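Note that one protein chain of the assembly has been removed; the remaining protein chains are unaltered in position.
Chain lettering (A and B) follows the sequence in which the chains are written, and residue indices restart at 1 in each chain.
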Amino acid sequence: MFPSAVRPLFQWCDSTWISTTIRDSTWMFAVVEILHLLGLTVLLGSVVVFHLRLLGSGMRRQSAPALARDLWPWQAGGLAVMIVTGLLMFFSEAMKCYASPPFAIKMALLVLAAFSHLLVFHRVWRLRDDARLPVWTKPAAGLSLLLWFGVGLAGRAIGFL
Amino acid sequence: MSLLGICEQIDATSFSTAIRESVWLFPILETLHLLGIGVSAGTILFVDLRLLGIGMKRARLSDVLDQLQPWTLTAFAVMVVTGTLLFLSESVKCYHSVFFRVKVAMLLGAAVNAALFHWKVYPGVAAWDDSPRIPARARLAGGVSLTLWVGIIAMGRAIAYGR
Partner (left out) sequence: MKYRVHLATFALCSGLLLTVAPLAAHHSFAAEFDIKRPVKLHGIVTAMDWINPHSWIHLDVKGPDGKVVSWMIEGGSPNALLRLGFTKAALPKGSEVVVEGFQAKDGSNRAVGQFVAFADGRKLFLGGSAPGAHGDGDK
């Protein structure tokens, strides 16, 4: 699904020192993958808690902006772990990723999810603690949740299809 | 009948075989199980962080726990159902897997820890709900829970590595 113009880039990624080191190792990929999964727990957990508030289905006793500020380190940290571990796994099997439609879909969904999430997050953060949530937050939260779970689904599909 | 014998009998059933050889059911069960981790362990994470005093500090523990609990429990129900079906589809493989055994032991440990917490520690929460100082027993419960869930997730993934 990736345009053939970027193929040389993927091939270069496949040939780097980090690629061969992970491929040659019996344990590195496994550890990186497990850390990716732990990062997912932190990221999805914080995303779910935040969106429960936006959807009005939970955490209603907290103000949304205050919750946003409390959750931020965990969202950022979880995402950072996933990006670093994701990159390491990508480098170790770049050509497989190039040929994998679920991987391409996952990347597209990831960009959409991260972008829309940051937009919503930023807007909510800047609200006053006692302000009512704007009417667009519910559909935005719903969409964001779908996108994030879509990323997870596509990620699992890489290994299956 | 030995435990292994029981697992062999399970694997021989048409129910088990149907899941094991399925085109869509197994992938769907596994995906639900994976995404369920985010909701189940992901919400427990924030209760544990609050218990340890390193996250969600502005909220009362009771607020965090009470409001997240319905979601945690629902997600757990999904995990138990999908996990059981996955186990039933490859019970012999699970029997032989040291990672599966450790995972089950840790799940039991997490259940005991949660039960003890709810029975012995949580009833007294009003005394320290608003205070920055959290009793040692509560912090211990949070720390044990966090450690076990990290281990459970790691062991779960590792099952696929063993033969």
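In this text, contacts are C-beta pairs under 8 Å (C-beta built on N, C-alpha and C of every residue); 3 or more make two chains touch, one makes a residue touch a chain.
Small disclaimer: the values here were computed from a predicted structure and weren't measured.
Among A:13, A:34, A:110 or A:124, only A:34 touches the chain that is left out of the view.
Residues touching the missing chain, restricted to chain B, are 19-24, 26-27, 30, 49, 52-54, 89-90, 99, 102, 134, 139, 142-144, 146-151, 154-155, 158, 160-163 (touch as defined at the top). Within the complete assembly, residues 22-31, 33-35, 38, 89, 92-93, 95-96, 99, 159-161 of chain A touch the chain that is not shown.
In this section, only the chains that are shown with their structure count from here on.
Between the Cα centres of chain A and chain B there is a gap of 22 Å.
Residue ranges on chain B touching chain A, taken from their complex, read 27, 30-31, 34-35, 37-39, 41-43, 45-46, 49, 55-59, 63-64, 67-68, 70-71, 149-150, 153-154, 157-158, 161. Of all residues in chain A, those touching chain B in their complex are 30, 33-34, 37-38, 40-49, 52, 58-62, 66-67, 70-71, 73-74, 149, 152-153, 156-157, 160.
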